[in-house]
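Missing here: one protein chain of the complex. Every other protein chain is in place.
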Amino acid sequence: MGLRTGDQYVDGLRNRKHVEIYVLGKQVDDVTTHPFLRPSVKAFKATFDAAFEEDTKELARAYSPFINEEVNRFVHIHRGPEDLVAKVKLLRRLSHKVGACFQRCVGWDALNTLFIITTRISEVEGRRTYLERFLNYLKYVQRNDLALAGAMTDVKGVRTLRPSEQPNLDSYVHVAEERSDGIIVRGAKANITGIAVVDEVIVMPTRAMTEKDADYAISFAIPLDSPGVKVVVGRQVNDARRLEDGEIDGLPYFFNHEGMLILEDVFVPWDRVFLYKDWAWAGQLVEVFSSFHRQGYAGCKAGLGDVVIGAAYNLAKQIGVADKAHVQDKLTEMVFLNETMYSAGLAASWEGRKVVSSGDGGWWVNPMYANVTKQLVTRFPYEIARLAHDIAGGIIGTAPSEADLRNPSLKGLLEKYLQGVQEYSAEERLRMLRLLENISLSVAYLIESVHGAGSPEAQRISMRRLYDLQIAEAISKRLAGLKVKIQWGKSIEPHRPSDIEK
Amino acid sequence: MGLRTGDQYVDGLRNRKHVEIYVLGKQVDDVTTHPFLRPSVKAFKATFDAAFEEDTKELARAYSPFINEEVNRFVHIHRGPEDLVAKVKLLRRLSHKVGACFQRCVGWDALNTLFIITTRISEVEGRRTYLERFLNYLKYVQRNDLALAGAMTDVKGVRTLRPSEQPNLDSYVHVAEERSDGIIVRGAKANITGIAVVDEVIVMPTRAMTEKDADYAISFAIPLDSPGVKVVVGRQVNDARRLEDGEIDGLPYFFNHEGMLILEDVFVPWDRVFLYKDWAWAGQLVEVFSSFHRQGYAGCKAGLGDVVIGAAYNLAKQIGVADKAHVQDKLTEMVFLNETMYSAGLAASWEGRKVVSSGDGGWWVNPMYANVTKQLVTRFPYEIARLAHDIAGGIIGTAPSEADLRNPSLKGLLEKYLQGVQEYSAEERLRMLRLLENISLSVAYLIESVHGAGSPEAQRISMRRLYDLQIAEAISKRLAGLKVKIQWGKSIEPHRPSDIEK
Amino acid sequence: MGLRTGDQYVDGLRNRKHVEIYVLGKQVDDVTTHPFLRPSVKAFKATFDAAFEEDTKELARAYSPFINEEVNRFVHIHRGPEDLVAKVKLLRRLSHKVGACFQRCVGWDALNTLFIITTRISEVEGRRTYLERFLNYLKYVQRNDLALAGAMTDVKGVRTLRPSEQPNLDSYVHVAEERSDGIIVRGAKANITGIAVVDEVIVMPTRAMTEKDADYAISFAIPLDSPGVKVVVGRQVNDARRLEDGEIDGLPYFFNHEGMLILEDVFVPWDRVFLYKDWAWAGQLVEVFSSFHRQGYAGCKAGLGDVVIGAAYNLAKQIGVADKAHVQDKLTEMVFLNETMYSAGLAASWEGRKVVSSGDGGWWVNPMYANVTKQLVTRFPYEIARLAHDIAGGIIGTAPSEADLRNPSLKGLLEKYLQGVQEYSAEERLRMLRLLENISLSVAYLIESVHGAGSPEAQRISMRRLYDLQIAEAISKRLAGLKVKIQWGKSIEPHRPSDIEK
Partner (left out) sequence: MGLRTGDQYVDGLRNRKHVEIYVLGKQVDDVTTHPFLRPSVKAFKATFDAAFEEDTKELARAYSPFINEEVNRFVHIHRGPEDLVAKVKLLRRLSHKVGACFQRCVGWDALNTLFIITTRISEVEGRRTYLERFLNYLKYVQRNDLALAGAMTDVKGVRTLRPSEQPNLDSYVHVAEERSDGIIVRGAKANITGIAVVDEVIVMPTRAMTEKDADYAISFAIPLDSPGVKVVVGRQVNDARRLEDGEIDGLPYFFNHEGMLILEDVFVPWDRVFLYKDWAWAGQLVEVFSSFHRQGYAGCKAGLGDVVIGAAYNLAKQIGVADKAHVQDKLTEMVFLNETMYSAGLAASWEGRKVVSSGDGGWWVNPMYANVTKQLVTRFPYEIARLAHDIAGGIIGTAPSEADLRNPSLKGLLEKYLQGVQEYSAEERLRMLRLLENISLSVAYLIESVHGAGSPEAQRISMRRLYDLQIAEAISKRLAGLKVKIQWGKSIEPHRPSDIEK
């Protein structure tokens, strides 16, 4: 089958069997037409269309040796630093088209993670079953160009307790029953991006496990329309506006969503099980995945940053102040913050390396720079948003509705009073204000930037572990004229690509 | 009549003549019951109730020598530093009750500003008419405990042009016709806080003026139900949720609003005109007002900060992480930022002084610290919000709706999966998440903090002017052993309370 | 005797008995002429001269009811908020004259602390001995206008162990022997400001103590020339330049110093002992002192900030860029940061209150704002310094020496090449560059700002304790529609002046 167009993806969603999907307390029949979810479908769709549009198709396609044809990059296994770099460049460019999260990265990162983990289990322990199952699944995904979600974050219950210690033993997804033909799984995954509009979902453990938690150390893939699956779509800032008529206020073009994926005793056949009670590998799986996902934020959040910068610049022009020194300075600061995030992601990509010995893939990002990227992303969008609000003026929080502008009793007055310089109309101003409001205060730009791919403290723990303080100390001791015991050599540079190799 | 209760205020609104008020493109009949505006009425109402509630009434009342009785502090003329301090303390405490802007400060600051300006015109130029008119109006306001808005910000058109140079000559409110019994005014004021739910509005010029702009240098008060008044209520983040049923998602208890006040040839009788073509006084009026208003932000925004901190703390407890070092550290940082804003406001208050020679009032804040306060407020709430989102977890952007929780098919599952530690229910978690979402991303907490009482650059211009770089330079030259020409004396300390005295 | 002039203070130092004072490994005979210490003497001297100079004498004098005459404010017991405010205003102004730490605050804060603690012991426990001894000592200090150091910070050994658990039992100063006429003390105090140039030193415990640490819970005063006292003066950035000839590079006018005070079995008569094994009071003593000292930093560091701002401004003028938008913006940012610190200190002062029931004094600062002040001071000077370096240009790190400028072979060339605009000479540029270098990178402006009056984490612990998270949580719960158990009332405002009253 091969590369699908966006329309084919949408058709596929329509052909899904019924899934129990809830939005604002009610079940949804057709996600492709539901006003709350349609913008998410359109955003996801953009990842398919990218493979056919002039300005993105080169980045959005890649050759897959597994099925020996071109695939959409969002289901591609990275084969070198250039692929890792292409990822962040593609994400930035797609953000320009969508202005929201397009929701297809988590599934992509899950594929690459499982490729590495199943290969490593094969290489290190000689157990090839997981790898074989996964490669079959991968070919299936690539051949059908599937829309995948990735589900990692459990609802977690009491944060200080391990899965097996929880008062509610379903706080983490786990195997509830083992059968000859597969397993029954139960639990819920939270904050799952794009979950209502995918073909399949790949489920992964959310943390390192001990032997007692073995039942929770599982990874598998299921079609979203598997019996027992429930999806509860989450609320977002300004979401209720999507239900309104009009084409300005709710920015109804594109949006993303997250949701809770509830698995009520869902059956998974063995050939879809990629990790089963292998508790010792759970931690590494999480580490590999999270670095992949942290790297990616360089692209999509810098891309959203471009939109925010562009909107602020346009609004400054609309009132005639774009050339003022303090406006120029703020725009420059926004650019600087935005490019800082992006450059860290590029470094994470270029400095990636192959962390398996065999196979056509297995390239991983540099985890230090991936963590640096994400830590920057947890901070800078709030600052960029603040500067954009500053430039836009107070009207960003007080502009009238599109309906006011359309009301004949007000139209003339608002056209007169909302206009700045004569080259722009009141409607242009309102459109740009709404775009900026909707994006700069969105879950995608703010909350996801803080928590996606792990909360800020998770990156700090990773950075602390990746940086070798002993070597830094030895460097300082040597300079201070003190005796140093550490063996000098390659390791003097405290940037080990990863502990994964040990 | 004297102090009104909140209910009396609401009754008053119901007794207003018809005002042309638009919300989402439609005219509103009764603001007190309209779902979009009712929360604003409740927030405004809290300023009246404060004068009768145990924990606030001491702060919320003050003795007025003008009518020789106790008045609500929100219509009081400050009579010393203690009054200025009481203002910020009251605002902080009221924020705790309302969790939103209660919208009555602008009118209050307008009263105090006009007291100073009309007194000074009387003192400096011997023209007592404005002062007499104003004192009569003040007594009327105090006796009837009116709900006042203040309208300063014009729509401004092209920012780089003066009022009289604009292509649209109505870009700034101006006198359109002078009559024997009063004046006809035209134009529009933007971003007017609480405008739909007040009894009267005080209109002021928004910038310093030159002689050519004399028609724009006017200040006056009108009842909101004056003929020719139109109000277009602005949209805010999450506003459409107010129209939903349910009591959690939209936080329907309290909210504020801003709106555009359109004056279509409105008549103002002479006794309500407090500045008329006196262009030379417009700049000082703006300076006096803006410092008053900048000071106040210490109270209300620190109060909202307390709510955000409390919500973050509660959410941390709900998942069992409140004692973790990094959570404690983030809470401490939030406290530190919050108290920094507040302490600057206290300094602005305590260091205030009387800037007129006569009369029972005329106390002004220290403008340097008032500007420092507001500049801090333009930055720290975004940082506090970010830290709160960090502590709250990703669920702050993905939590399901109240309707989901009420749906019998989901209720059990959500109660199970949203719960953290056993002491708290899923509903408690959802309530607190929504509160935090609704406040931390609100116009009141973010956009208003940036732009209210003047955008960040306005404070920077003020600080630059208030700080005497020449004296700082002289201090340095003396220390460097260079000759200094400046006359040493009192002025060595670069904290002149105000240029206004010169 | 009463108020001393600066010269009388210097004479007093000359009349001290021999003290074992070490500078750069050698004993110093006369601190008043030693090139390393003379600048410190001059800085300290300024606190005496302030009481006689026109522009400071009003602030620098206060009436003491204890000896019924005017005293130098640096030995005054605060009698109201105005005194607390006068403190920070005086400190700012003195910094303008000295450009360094004048070193007399610690002793002053120690006096006020002991006044409160000995009064409270008297009030709470009925033991009046300490108070009587202290009042006698206070009168002696005031009558003779003594130069006092305060010594709190012990050398501390292993930070995680209590005094009595240390491998080195002298890691904290303690009583080594009790005698009928007094006690013998042993140990060392680190980082003692001005220690080599004082008449007396007041020693205080550095932390809360348990019963096991009772021997360490002591406070007393001794003349610096007591037998057994050793002082080792510490090194500072650029200190060796003081030993050079010339009058520019080393900024030889004013400087401060810190040193280690070593007490080798020093005898203290009972009437100089103000706390003796009263371990339960040690924590409160530290809290009272540290808040006093944290407040003070608002004055002296903002004063140094003025010098840094003035120098940067002058250097910008010297090369013709003072009016450039980005330079103006940086200057404004420096002003903003500087005034933020100062305003927090003013709030701490104005919001102070009397924390004892009896006596003519006992006014304490608001501890929350005092901690906020100091926390700001741990951050902003580094930022102000960075901005000053930015404005000054790279030459701030590469300017030639005064000796180069004086060398006839270079003089003409340097006068030609160091000059910017014609109004300023090369020497003027060099002088200002050196001033900025010497102050902006000084221990007084950077290191002391971080660690003086307690390291940053100490303020964070204090702020965390002073802010009532339970009340903030209750506020949020009430707004979220949840039940709240806390009793509402006065305490709703989370700014309790101090726990000391409980």
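Letters A, B and C mark the chains as written, and numbering starts fresh at 1 in each.
By definition in this document, a contact is a pair of C-beta atoms (placed from the backbone, for glycine too) under 8 Å apart; a residue touches a chain by one contact, two chains touch by 3 or more.
Nothing here was measured: the structure is a model prediction, and the numbers come from that model.
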| item | value |
| --- | --- |
| Hidden-chain contact residue, picked from the options A:331, A:356 or A:399 | A:331 |
| Per the touch definition above, residue among A:52, A:140, A:253 or A:270 touching the missing chain | A:253 |
| Hidden-chain contact residue, picked from the options A:70, A:225, A:351 or A:415 | A:351 |
| Those residues of chain C which, in the complete complex, touch the missing chain | 20, 22, 24-26, 153, 155-161, 167-168, 170-171, 188, 190-191, 230, 232-241, 243-244, 249-250, 258-260, 262, 264, 319-321, 326, 378-379, 382-383, 385-386, 389-390, 393-407, 409-410, 413-414, 416-422, 437, 441, 443, 446-448, 450-452, 455-457, 460 |
| Hidden partner interface residues of chain B, rising order | 325-326, 329 |
| Residue ranges of chain A at the interface with the undisplayed chain | 54-55, 85, 89, 92-93, 96-97, 99, 247-248, 251, 253-254, 306-307, 309-311, 313-314, 317, 328-329, 331-332, 335-336, 339-340, 342-344, 346-348, 350-351, 368-369, 372-373, 375-376, 428, 431-432, 434-436, 460, 463-464, 467, 469, 471-482, 488-490, 492-495 |
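In this text, only the chains that are shown with their structure count from here on.
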| item | value |
| --- | --- |
| Centre-of-Cα separation between chain C and chain A, whole angstrom | 51 |
| Shared-contact residues (touching 2 or more other chains) in chain A | 326 |
